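With one protein chain removed, the remaining protein chains of the complex are shown where they sit.
Just so it is clear, A, B and C label the chains in written order, and each chain counts residues from 1 on its own.
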Amino acid sequence: MRDPGARASSTPLVGGSAEPTLRDLSAPGRQAWSLPDLDVPRRNLDLPEMADAPPALPEVAERDLVAHFTRLAHRNFGVDLGAYPLGSCTMKYNPKVCDWAAELPGFRDLHPSAPAQLTQGILEAVVEAERILCELTGMSRASFQPPAGAAGELTGLLIMRAYHQEKGHPRHKVVIPDASHGTNPASVTLAGYEAVSVPSNAKGMVDIDALRAVVDEDTAGLMLTNPNTLGLFEEDIEVIAQIIHEVDGLVYYDGANLNAILGVVRPGDMGFDIVHSNLHKTFATPHGGGGPGSGPVAVVERLIQYLPGPIPTPAGDGAIVWEQPAASIGRVHGNHGNMLVVVRALTYMLALGGPGLERVAQRSVLNARYLEHLVGKEYAIPYTAPCMHEFVASAENLKKETGIRAMDVAKALPDYGFHAPTVYFPLVVDEALMLEPTETESPETVEALAKALLEIADVARQDPEYLHDAPHHTPVSRLDDAGAARSPVLTWFMEDSQ
Amino acid sequence: MRDPGARASSTPLVGGSAEPTLRDLSAPGRQAWSLPDLDVPRRNLDLPEMADAPPALPEVAERDLVAHFTRLAHRNFGVDLGAYPLGSCTMKYNPKVCDWAAELPGFRDLHPSAPAQLTQGILEAVVEAERILCELTGMSRASFQPPAGAAGELTGLLIMRAYHQEKGHPRHKVVIPDASHGTNPASVTLAGYEAVSVPSNAKGMVDIDALRAVVDEDTAGLMLTNPNTLGLFEEDIEVIAQIIHEVDGLVYYDGANLNAILGVVRPGDMGFDIVHSNLHKTFATPHGGGGPGSGPVAVVERLIQYLPGPIPTPAGDGAIVWEQPAASIGRVHGNHGNMLVVVRALTYMLALGGPGLERVAQRSVLNARYLEHLVGKEYAIPYTAPCMHEFVASAENLKKETGIRAMDVAKALPDYGFHAPTVYFPLVVDEALMLEPTETESPETVEALAKALLEIADVARQDPEYLHDAPHHTPVSRLDDAGAARSPVLTWFMEDSQ
Amino acid sequence: MDFTPHSDADVTRMLGILSLERPEDLFSHIPEHARLDGALDLPTPLSEPEVMARIGGMSARNTAGLTCFAGGGIYDHYLPPVVRALTMRPEFVTSYTPYQSEVSQGVLQVLYEFQSMVAAITGLPIANASLYDGPTAGLEAVNLAVAATRRSEVWVSRGLNPHTREVIETFAHARDLTVIEHPIVGGRTAWAHDAPGEPAAMVFGQPNYLGVIEDYDEAVALAHDKGALAIAAVDPIMLGTLRSPGAAGCDVAFAEGQPLGNPMSFGGPVVGLFAVTEKLMRRVPGRLSGRTVDRFGRTGYTLTLRTREQDIRREKASSNICTNQTLNAVAAAIHLSWLGPNGIRETANQSIQKAHYLAKRIEQIKAVHIGVDSAFAREFPVLLPLDPDEVVLAMAERGYLAGIPLPHHYPDLPGGLLVAVTEQRTKEDLDGYATALEEVIADA
Partner (left out) sequence: MDFTPHSDADVTRMLGILSLERPEDLFSHIPEHARLDGALDLPTPLSEPEVMARIGGMSARNTAGLTCFAGGGIYDHYLPPVVRALTMRPEFVTSYTPYQSEVSQGVLQVLYEFQSMVAAITGLPIANASLYDGPTAGLEAVNLAVAATRRSEVWVSRGLNPHTREVIETFAHARDLTVIEHPIVGGRTAWAHDAPGEPAAMVFGQPNYLGVIEDYDEAVALAHDKGALAIAAVDPIMLGTLRSPGAAGCDVAFAEGQPLGNPMSFGGPVVGLFAVTEKLMRRVPGRLSGRTVDRFGRTGYTLTLRTREQDIRREKASSNICTNQTLNAVAAAIHLSWLGPNGIRETANQSIQKAHYLAKRIEQIKAVHIGVDSAFAREFPVLLPLDPDEVVLAMAERGYLAGIPLPHHYPDLPGGLLVAVTEQRTKEDLDGYATALEEVIADA
């Protein structure tokens, strides 16, 4: 089906048809590109491996291109449009001054191979961001090469491996709680380790006895996030760290939930040895529809030598130079990591300063606690410990009573103007709804969100069918995910072979 | 009703509630602003006329402010979202490179009182834009002071007045066709003239005999747009000009429709003496939801001396200086006019060059002619002359047959993804639908628009009630305009007294 | 470059359907001798990178980087990135005047909020959706007063922005209005209380062009005494701390709104603010966005009191304005909501404090004086022993745009330079300015 033309009918504002793809909009001879004529004499170079024809890209005019992507933007929710209480993801408001910073030509148009002498400004930004990050996490030094949290995890695990290798005890197991994020076990495998799962106890925390049972001399270390994925502070954290340290294992902090504890308690002070931070969560760099992020890894003193490098380091004369850690695990990114994300994060850190960063923790917890209080009567909170910046509620009772599941509740929220929460994670809670309002939402927004959740429960009792079909006010309704996976259509070339 | 909180329920994407106002969102103590502390010693100045309290502005956090205005943007159609065939308004696509140009700090951060020696770059831009504009219109010089078309009209009329005054014959009447745009008669009044209307003939053109009948020694001049507001080229234009010139009147060209004739025929060559251009129509500067525009006035040699001034003029040494025309009517803008709009227009002119500008005329007429062809069977075209860049169709037949009026047709279009056409203008056509596709729409878009218009006629026959209630897929349905005018609520202070 | 989507094949196909052969046939009904036969002297088309090089070069040949002490209505206030980012949303930028209210609720609601906030700062209940700029708003104010009073004489203070006075003159000339200027003494308007005549309006700046704070009560009382409308030209940022024209009893207030959300832009596009008493509502020029409901009772906004406007009322309209400065009004609304009551007050107070700090510094320079002996706010005239035009050029070499030379408009202030200060000027800027000025004068 070719449907060219720049109708606006795909915008939610004025209609509901699907937006054609660029290929549908393409017509031979249309053109958006514009380049000066070649200003050197054109020579016949007779190069090998030349293609007969250019690639089969669409041909569209600038006008149609702009309309297409503008309409697609109108089919997408973002933090700028409203609250996004997606648990574990810390979808807070991203200040516009950080956009300004990342657009500065001095950063944006800089080639990564320009030598340190010519790039002192951005190196200073990295050094400053490293200092603040280490102060907040209680670590000694950090590398900004890892471009996301998962890359940080892999990096941390490779540091663990290098540590044990150097000690002459290569080990094989890494312990992770059953409630951990999927990237944790996946990183463990990628790093060549075996993932050993440890269950949570009735309080939603690591079961200390179970932990003791799995930890031995073959344990390279433990990965943990605290507050954990249930939004609870692991109260026995020091005992846990001690158990691992007793076998000379290392304790890894998955920093996805750092938001809750900024300036309150530090991973380093709790006994962690390696910490990754998600700048795209805690430090307000926008998530970009799935990325880019930045997952710097910070370590305690004795692990500095293993960090990926080189790392910008102030030399005696004040100039910043690139320094390679003595026993570096090697490179984990093609260049220096997602540097412009670091610039955004630094802008945010400098704006907030110490007091502002502490307020982040306070108010993210305040908002979560408040939301939990407001919805707790309707959606059971499976654990009794007070939540931190997020909490997991269960729709299990609602399901028993009405057949309405956590997924249905989530799908109904957009009709009330909110993004959905995370559902069915962590796996230890049935019909889990994981809610994280973040500190940038006002009390009234939290109240409106609570009201919507309570109303949905009412509707579930009165008209469950309506909720089965929710959402009703979005550009598309529920999609056939099973069909998509059964006969995948991943590119428009595959459409043709359908 | 105070409804604070940053719910997103007002976005068409995810729901349909009204967006609260800033006042609803305001809460005491909230704050978006941020300024450094005063860095000079604070003195008690004891100034007179100090207020007791600051103004009653809303208090909102940056997060809520961003969500509010982003959601409001989602409630607004624009050219970037799709076709906008609003007749008389030339809502063409505005190239993004022009946005880039207007954001250049060298232009954007320039104070208007900086002397010519320090602002040669922008003065060169104005001089170059003037040259191109004069070449396109067949005029000798231009002033960019008028900030919009209507201001250009007033300026032109004041030039007429100065001309006759100098000749010792102050006159009192200005002739305008009955189909003219409302700004024409309004400007005539504002300039202290009496507006004399001349009717159109059966061909949709100025009735020459009627014109002769009203023109006399008290006629200061005539205002005309050509192609006229019916989208037709006034074929007797030279005769018309001659009639006016015979009584020493001046002929004013309302350049709102210049798009259709770029590089094809020039107002100067047809006999016009004064021409205003709407840079915000013809030269692709975006309309900004109602402005800013730019309405430069260009004149023939003998009228240069009356132009508003000063005007940037190249001096002997190549430097550009501000020059005051000898008998200038005086200032019509607080500074130099909408200079950044001129920068945008120049960027557009330089990109297109001569061939591109001629293509604008060709393809805007081609698209209009094509659309007229496609919809003409259903919506009667009241005149036989071929249309230029726009045309007026009539829904009179449809109304007789189904009761569905031009307004209903217009209101139904957004449901098909298009902006509505202009309706009930010009007044000489019953149930007028004035359609201007512009040259930046593809043939497929024009076809889709035609298809929508034909479908609406079908629906009119089958389900007129549905159309009475259209649009159905917009953030609000038809509004109570009468009620709004009867008891006006123009500010939130008036809400309180309701 | 070319922004038409049509390929050659498209054109051929369309022409074929229209039974035409060549594109030129589209124009065959235009009298042939009127049609252009030779090519015009127009530039050759440029590719996008070439256009950018060309325009970028022009931009670079302006000294926008000078530390700005020029004012006169256009001020270098802090413009937060968030205001700019929101203003430039394509839905605001690329839409037309919101006639079609169902798909224009965004612009309409912003304009309603703009009107509300202009009302808030001016202390007057009704504001319109923008005029071109401050001076042309002054013209509209005079036009309104003339229509409302049916009188043809206008009293203006010489302290009113000279460009506003010129725009009023241009208009008055055409309409045979008499404009009477009242002098300034020591910086303040010395109203000729017993001048003859029946003024339609009394127009004055608050603060006036020289930065001086006028006496509201005197002006308003005199105007009302004479049966005239009291019209104040205000500085919107100063309204953060000064008494509002509404509170002072003015009938009309207008302003150059640039300092709210708009870059200096070489003077345009900026935005005219316009506010009146409830009594004058139906005489307001330009667009008004009003609140109403749709057929389901949902709140919505629409252009209202349309019978004042040219497209309905034609020659009887209250003004000829059509395209206004909506996007600049959007910017102003966003900036005002960013500032809030405390931000606008702090901005005003810091600007004033810094202006007075600078004035004190300048006073210490030999042979230099402050040109007024009345209380000023954030702007003041300096009297120099040199030609101020020359001083501006010499100061530019030292990195400062020193101010606006006054002799062109105030020949009675031969060495006058109008110096404006905003909250953006740091102590370092102020001290540097004073030092540079001292040097320039010493060097002469």
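Basically, contacts are C-beta pairs under 8 Å (C-beta built on N, C-alpha and C of every residue); 3 or more make two chains touch, one makes a residue touch a chain.
Being a predicted model, the structure only gives us computed values, none of them experimental.
Note that the undisplayed chain, when the full complex is considered, contacts A, B, C.
The hidden chain makes contact, of the residues A:E235, A:E301 or A:D458, with A:E235. In the full complex, subunit B makes contact with the omitted chain through residues 6, 13-14, 27-31, 34-37, 60-64, 70, 95-97, 99-100. Where subunit C meets the chain that is not shown, the touching residues are 48-49, 52, 78, 80, 424.
One rule holds in what follows: only the chains that are shown with their structure count from here on.
Note on chain placement: the centre of subunit A and the centre of subunit C lie 46 Å apart, centres being C-alpha means. Across the assembly, subunit B contributes 16-17, 30, 62, 66, 70, 74-77, 80-81, 93, 95, 414, 440-443, 471, 474-475 as residues in contact with two or more other chains.
Across the assembly, subunit C contributes residues 1-5, 10, 46, 48, 80, 82, 90, 103 that each touch 2 or more other chains.
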